[in-house]
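A single protein chain has been omitted from the complex, and every remaining protein chain is retained in its original position.
Now for chain A:
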């Protein structure tokens, strides 16, 4: 692994070192007046070539593309040809003082030479005689460093100042002087003076590192020159003697005396360290521009090379290999390596030492590097940045890189550790041990869910912590296919695995379910384990129950990006089609009900062009929330009502108070109440590090343009209350809502008070209308009183009475909820209930209304036994054939006129008539006709049996009475006789009608029913429904059996009737 080659080369004393730009050679110079040129690839036994032109100790060496330089105590700065010891020309000669440092700009055009003179010489490479001076120093200049773009030059002076020159303006001007950061060393002979105090620019050019007099390494931002948190480690103490940054800016190397530390610039933690020759101080330290190699020289004059200081587990120090996966960093910074060394990276990318995980992230690096950064350049308009990008070939991608699928709250591996999921429920952490992963599930609420850990041989790379369980997924590997494991938060239930087909990849997993609280945690077995949703590369969403039962495989349009679940739905973010050419990710979202797989919401996800979605999550009220790379947080409102959802912007982290003057970004975890829960990442950090940082709460603040905080608060509170109302089902309100409403009303009152004070009545009224609780109106009217505004008071009272009179708003809200949340559309329901009532005039097959002709009724007659069907049929059909039905009906009912005499002819009539009965059946066949007729039937009997129902009936009765009287008296007997008679007739009818009957097969039933109905109505007041039931049964033979009873009742009736009539 890491090995260190130490070669003694120069004498004791300050020694200097530089790499050639291609990293093949290293140049060292020392007190022995010689510069040695080392071939990096050769071992310790090599004999380096030397350049011995210097007449005194060599204090500095520097390399450009075509030349290299050395500066010596002998006042001379010399130029040599590339990679050789061939002296080319003297660069410049300073006036009698040692040359302290030589710095070549990144374009190899200008060389800055510093010495103990009170200025910096700027020598043109083309023509070394052309030199300008950067003046304004009060002491000698110890070192100079170019900004990676060549736009700035940072110099460090003996009196402890850092002077930054703006080299673009003509002539160069001092942009900033920072005092009191670096130590003041005026004694050039002291050992401290030999230390490398120079600032080290980060490759992004955004900031530089410098060792302070407090023995710390701090980062100074180039944009506002603010310091940020130092690199600290309890072991790294003592003066920092040298600093270097890795070619891609991921690592920073520092030397404290003889020990070399390598830090991660992202986490500011020590990655590795190495102890050099004890007792000597390292005076120069450098990363090789091309290899994973660190070299240094110390005061013993030894040259040390440490090959492979960064183990393979970490991102390479040369390649741009920092992932951007799933991060929530606000894109203010460049990706390391995207600049100065960009051209060299191509060459270095050949050897691939990265693990699969970082490779994966590689493809998305350009995403942030290309247009996003461009965008931000425009937004933040720092023009030096533009200049810095000039020297590199700028590849403008014409097609926007598509954002790959991600799990919300996951990070890539960093120091062999990663988060699979980090949300408000808990954290899934994975530690990579060599043979297997160690998965730790830790929940915040330890009383409801117990954390656990297990050894994972499948190397799960996706995870989701749901309310009722954790789900993991691993990619397909050589022998096993992709599998998903669900482990519910329950002591009794076992985990289950779900295997996908070979070659099918799992793109995302999510587990949902009703919230688990300490109260219902014991009921988990009863309530179930929620549900699991898996997005696979077969373009589908697979829904599984909490016990692993497959429920549905739903096709998913477009590419899957991410998803989140709640108790009742899953929200999937997908890309419909491809990204657009103008930088939009073209993301859509679909909210699917878990229960019935219906789509509740479907719309475009509002991620602006040139930005990516960073996070999706839930608020504590279960509303979806999203965070994108612009740093804005949105919450979805009205998400329960189909197609009513909208995204409310509740926080713009770019305008946060705390962010001013700080370089930090926010990694979202969740939203609770009025707070945005996040992890705060310092500097350019993209992912939270280990151990887990403390969750921070940032208060939500809608980015309103006017600065009225109170109004913003009210708007936000109102939105929260609306969200809470939307979450209700049948209940009207909750205590929580009421207390919130009261609190908000208080604020309203305050605002109304101010409005009154300022005399803005319109505003006061507007606010009054927003008040929730009725009692508050009284307070408002008191305020109006106080300000002597009777008009306003009147209006307030009007509003109050309006509110009182109107339907209770809570009930209105509930019915609204019901309407929207009901599964069945109300319209359909209505249609269903009204159906029987509705009449289609054209499709009405009922007979025309019957015209009642009581007078004529008599004519038709006797019919007697409607119960006996066949005969009855015969007779009726006969009669209908000859007469209009109404009259027939009447006659049927009107048993009284039926005399024995008639009986016979009737029957006779019936026989022939039955043969041609066509017209009447129509009427009879219609069930409705029956109903229509009932009144008549009743009337006919009623008039005699009981008090008649209507005037007309009475009239009828009066009319018919005189003739009837005799008949009625005989009625009973007649009936009996008739009974017998028709029965016979039936027999006859049956015989005779045998053949023709089939034609009219239907007719008997209705007729029978009719008559039956009549009977019933005669006997008692029977409801319609019974009637119909009876009529349905009517066909049955029993009917006939009952008939005698009927006869009897009829008979009973008759005497009474007679009595009446007699009276």
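Please note the rule applied: a residue touches a chain if its C-beta (ideal position, glycine included) is under 8 Å from a C-beta of that chain, and two chains touch if they have at least 3 such contacts; residues count from 1.
In this section, contacts and distances are computed from a predicted model.
**Q** Looking at UniProt, which of "Septin", "DNA replication complex GINS protein PSF2", "50S ribosomal protein L20" or "Cytochrome c oxidase subunit 3" names the chain that isn't shown?
**A** "DNA replication complex GINS protein PSF2"
**Q** Given the contact definition stated above, which residue among A:447, A:494 or A:706 touches the chain not shown here?
**A** Reading the full complex, the residue touching the unseen chain is A:447.
**Q** Can you tell me which of A:697, A:758, A:778 or A:802 touches the chain that was removed from the display?
**A** Touches the omitted chain: A:697.
**Q** Among A:84, A:311, A:477 or A:517, exactly one should touch the missing chain; which is it?
**A** Checking the options A:84, A:311, A:477 or A:517, the one contacting the hidden chain is A:517.
**Q** Tell me which residue among A:672, A:733 or A:773 touches the hidden chain in the full complex.
**A** Of the candidates A:672, A:733 or A:773, A:672 is in touch with the missing chain.
**Q** Touching the absent chain: which residues on chain A qualify?
**A** Residues of chain A in contact with the hidden chain: 424, 443-448, 517-518, 620, 669, 672-673, 675, 677, 694-695, 697.
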